[in-house]
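Okay, here's the structure, questions in a sec.
Complex shown without one protein chain; remaining protein chains in place.
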Amino acid sequence: NGQQEDGKILIGAAMSSFSDKGQTYLQDGVREFDAENDDVEVLMTDAKDDAAVQLNQIETLLVKGVDAIFIVPVDISALKPVFKKCKEDGVKVVIGNRMPAEELWGEFDVYTGSESIQAGILQAEWVAEAMQPEGGKVGIIMGPLGHEAARMRTEGNKQIFAKYDNIEIVMDAEGKWDRAKGMQIAENWIQSGANLDAVLCNNDEMAIGALLAAEGANLADDAIIIAGVDATPDALEYLGAGLDVTVFQNMNAQGYNGAIAAYKLAKGESVEKWDWIPFETVTPENMSEYK
Amino acid sequence: MNTEYVLEMKGVSKSFPGVKALKGVDLAIKKGTVHALMGENGAGKSTLMKVLYGIHQPDEGEIIFKGEPYEVKSPIDALTIGVSMIPQEISPVPNLTVASNVFLGKEIISKRGLKLLNQKKMVIETQKLFDELGIDIDPSVMMSKISIANAQLVAIATAVSYNADLVVMDEPTSALTDKEIDKLYKIIRDLKEKKNIAVIYISHKLDEIFSICDEVSVIRDGEFIGSDSIENFDKERLINMMVGRTMDEFFHKEEAEIGDVVLDVKNLTLSKKFEDVSFTLRQGEVLGVAGLMGAGRTEVMEAIFGYRPAESGEIFIDGIKAEISEPSDAIRHGIAFVTEDRKQTGIFPDLSIKDNIIMPDIDAYLKNGLLNGKKIKENCQEQREAIAIKTPTLEQLIKNLSGGNQQKVLISRWLLTTPEVLILDEPTRGIDVGAKSEIHRLIGELAKMGKSIIMVSSEMPEILSMSDRVMVMFEGKCSGIISREEATQEKILQLATGEKLSL
Amino acid sequence: MSQQKILSRPSVGAFMSKYGIVVIFVGLCIILSIMSPVFLSMRNITNVIRQVSIIGIVSMGVTFAIITTGIDLSSGSMIALISVVVATLSQNAMNPDQPVSIVMPIAIAVAISLLLGIILGAVNGTLTAFGKIPPFIATLGMMTVARGAAALYTRGRPVGDLKETFTFIGTGSIFGIPLPIWIYLAMGILAHILLSKTKFGRHVFAIGGNEQAARICGINVEKTLVKVYAFAGFLTAVSAILLTARTSAGNPTYGLSYELDAIASTVIGGTSLSGGVGSIPFCVIGALIIGVLNNGMDLMGVNAYWQQIAKGVIIVAAVLIDARKQKRG
Partner (left out) sequence: MSQQKILSRPSVGAFMSKYGIVVIFVGLCIILSIMSPVFLSMRNITNVIRQVSIIGIVSMGVTFAIITTGIDLSSGSMIALISVVVATLSQNAMNPDQPVSIVMPIAIAVAISLLLGIILGAVNGTLTAFGKIPPFIATLGMMTVARGAAALYTRGRPVGDLKETFTFIGTGSIFGIPLPIWIYLAMGILAHILLSKTKFGRHVFAIGGNEQAARICGINVEKTLVKVYAFAGFLTAVSAILLTARTSAGNPTYGLSYELDAIASTVIGGTSLSGGVGSIPFCVIGALIIGVLNNGMDLMGVNAYWQQIAKGVIIVAAVLIDARKQKRG
């Protein structure tokens, strides 16, 4: 089974983005595994959120002769050619963090993570419950239009709110994951007199932006529900102080487990196909567990 | 040290890739004299002056200025030491006012407070300078709004305003007519007599040299040929030194057979530019167009060519009304137009001589839709030989040619479109005697071949020696058309200044 | 442009050809105030200006660069780098998780950041002036390098927990007007005076209008260019500090494609990309047009997809209608 000349196992880790904070924790997990095991070398690449770049990098990793590959897909719908290439080279594939569509389940060896849509569902479920019995109006600040996580989280929000007659999504805008942009949008929404009862953000950075906007407008903490996703250390600081809920996903574990799975596959060991690391709702009540 | 000289250049050499522009040139300028620097196009006059002004660094040679070794790395150094220059290609900053252009690099700053610009004072000072020099331009107007002639006057004023010991004027009169030239003469005399400032004067117009200069130096092909006081020269000797052979300054056109009316322009009008201009042009005829600066001659030609179409009026070609709304229409009707401003509307600086030549007529060089390199080369080579374009190769970028040679390339460009009507706007501006004479001969030959030619010119002798008829314009109107036999300098000047002809 | 005096009597045509973009701006504001009544509320107006201030300050430096026929693509990334640097120097306490973290007085942290901006800008200027490489490439290189350096400096993570004294720069008010607006105003006045009333400004126009002429008049083109980019870097640093203070965090992802918004503001404000023409007040109008558009569409709750489309169309339309249209290039 494919070992390199120096006896080390070479694992390719094709990451989606190095500038997405959540992803950096996943990458840390991979690095941890790399550091702990002397017989492994991990080659990590940064696709900069570009599916074509990721495909290029996977090709490059295959040329380099990796024994197994761990992929955090930029775009789950652009995975077909990736699987084809890996199959041609007989390289085992671990997918992390973003789940491929059902018809592709036969194409990879291990999945570690959960379903992106779950984050949006958990976030909206909590917000919807908190809004009862009056219900009200919500706004969604989205990540970059068309971005996988942004799309699925928004989708999850919408699925839940569709079940409530007294909740209406009245605003949506593109915050591009950016705190300043989220802040600007929230400021404008507050000015608009739309009197939103809740603002759901596709990530914590934008949620922090929204709560800074609310603070700036002297809105009382309980006048508006602000929800994020990621449970970043910064967000935990604000949780209970403007931010009402966020959703945690153990990125570090996803990275670490993904790397282990790739390592085992490379050595020819068998690995459980589904490694579920579910999302968890984080509120001021249970936040101490996540610090 | 000989204190008689303000400047001595010894053995100055300068090479460009593929060209040795200066080969050990010597030049000595006496204090308080006007020194003509003469030579054919491409002889190296401008290059020598650019070395002096710090734009180019010499490869070898020594320069002594006011008895001291002179080393300049940039124009700043030259200006500080006491050399100012009017460059050949006058190049103002278009979006600044005239006053700002005059004071560029030496802005007046308010003494007190924040050291901000003192705009008012600069305008006043500029006005003072202009008054002193007898220049009538509003200092607070945008540079882009004034004519080339006025821009040239501004450049002259700017160079004079530095209080330098030596002022270099590289073809200062190329865009001026006689009236402004007289102003320049006065300015130069004042510099020389009142301030004891020396002037290096470059021009291709021999009359100017004899009217204003005290001494003459000649360079040919980058080599120093000789230097002498003006009294020891006559035109013939000067030309002989420059060109290496004797020739006439002006070619005297032979009679050509004049045929039917080819071009008939009726009541052409473009508001604020020209009004009700009508004239005819016959086959084999050379129609000279005279007038003062700003008379609107260029605009009429641009209108005929469709570059800036007239608002009303008609143009008939061979008796048939022609609709000309853009240059391609004019080209299709067999009209060619060599514009007066090479840099603005003439050359494609970064393209080769060949590409510059074929541009208006590319269709003629297509084979199966692609350019036919062989035919291009043949035709261009023919032209190069026919009108002696001085260049190492036809692949040379046109921007590396001297001004006169650029002009020849532009004439070739239009000759190859085989036009019936040739409009030449200031065809010999900035061109040396040799080339000028060649272009005049060319005009004569073309007329003989049955081509019709409109020649706009501000040089009276050129108009008088070349034209079959002369049209004179004044303030946008045709003030008269006179035949070759009737034409005299006085009559043309009278018409050009709006007076009635005294019989 | 401030450089142009109206010739002859002021006619409607002359007015429009000088102030066309102002008319367009006013028109846009009228339309938006009809469609959204809160648009003209005092609160929303301060809101918009505060939002505009970040891009607005950057775009003034870009204006200088563009007048010299240059460009500055590095501003967005420089904002990211300076934001993380100033953040790591302004934290409440040392953060052991972070590669770099130093506690120091705010004034020093701000001074260091401004200096960093000036240095990075001067590098841009030196590359283009002395290295003779197109400013597009010099600043594109800086764009890539600065963003990489920002990510490297913090391992790709944001830096929060900033001192109140620092965040006050972005969130505080004086006489009821937010500090960012005061700073925008101050920078605007500074830039305007520099550009239109000093020798330096005159030289900037001269270089852009005709570099050869500038050289012949004894202007030190290289030095002036370095100063131009250094000044742009300084303004970028001011923006970065404002942004960091306003959001209470530095982040290597900040400022993404701000350079395009800044350039767009500048060009909408009539600065010609072929150089030699431009002014600061009009650049402010340009930035306000973009800011008002973003604000108005958020106020109206325009769908995110349509927002983008509308923004593109309106920017093009504004320049298309503007009678001062620059020539292509």
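Labels for the chains are A, B and C, by order of writing; each one numbers its residues from 1.
Keep in mind that, in the parts below, contacts are C-beta pairs under 8 Å (C-beta built on N, C-alpha and C of every residue); 3 or more make two chains touch, one makes a residue touch a chain.
Note that this is a predicted model, so its numbers are computed, not measured.
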Shown chains in contact with the undisplayed one are A, B, C
Hidden-chain contact residue, picked from the options B:I230, B:V243 or B:A330: B:A330
Can you tell me which of C:G148, C:G172, C:P281 or C:G301 touches the chain that was removed from the display? C:G148
Contact partner of the left-out chain, one of A:P81, A:G193 or A:P278: A:P81
List the subunit A residues touching the unshown chain? 15, 18, 43-46, 49-53, 55-57, 59-61, 63-65, 75-81, 84, 101, 142, 144-148, 150-151, 154
Logged for subunit B, residues touching the omitted partner chain are 17-18, 305, 307, 326-328, 330-331, 337, 339, 344-352, 355, 358-360, 362-363, 366, 369-371, 392-393, 395-397, 413
Touching residues (missing chain, whole complex) on subunit C: 69-70, 73, 127-129, 131-138, 140-145, 147-149, 151-152, 156, 257, 260, 263-264, 267-268, 272-275, 304-309, 311-313, 315-316, 319-320, 325-329
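Keep in mind that, in the parts below, only the chains that are shown with their structure count from here on.
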For the protein chains shown, what form does their contact graph take: line, ring, star, complete or other? line
Where the CA atoms of subunit A average out and where those of subunit C average out, how many Å apart are those spots? 32
How many angstrom lie between the CA centroids of subunit A and subunit B, rounded to a whole number? 70
Quick check: what residues of subunit C touch more than one other chain, meaning two or more? none
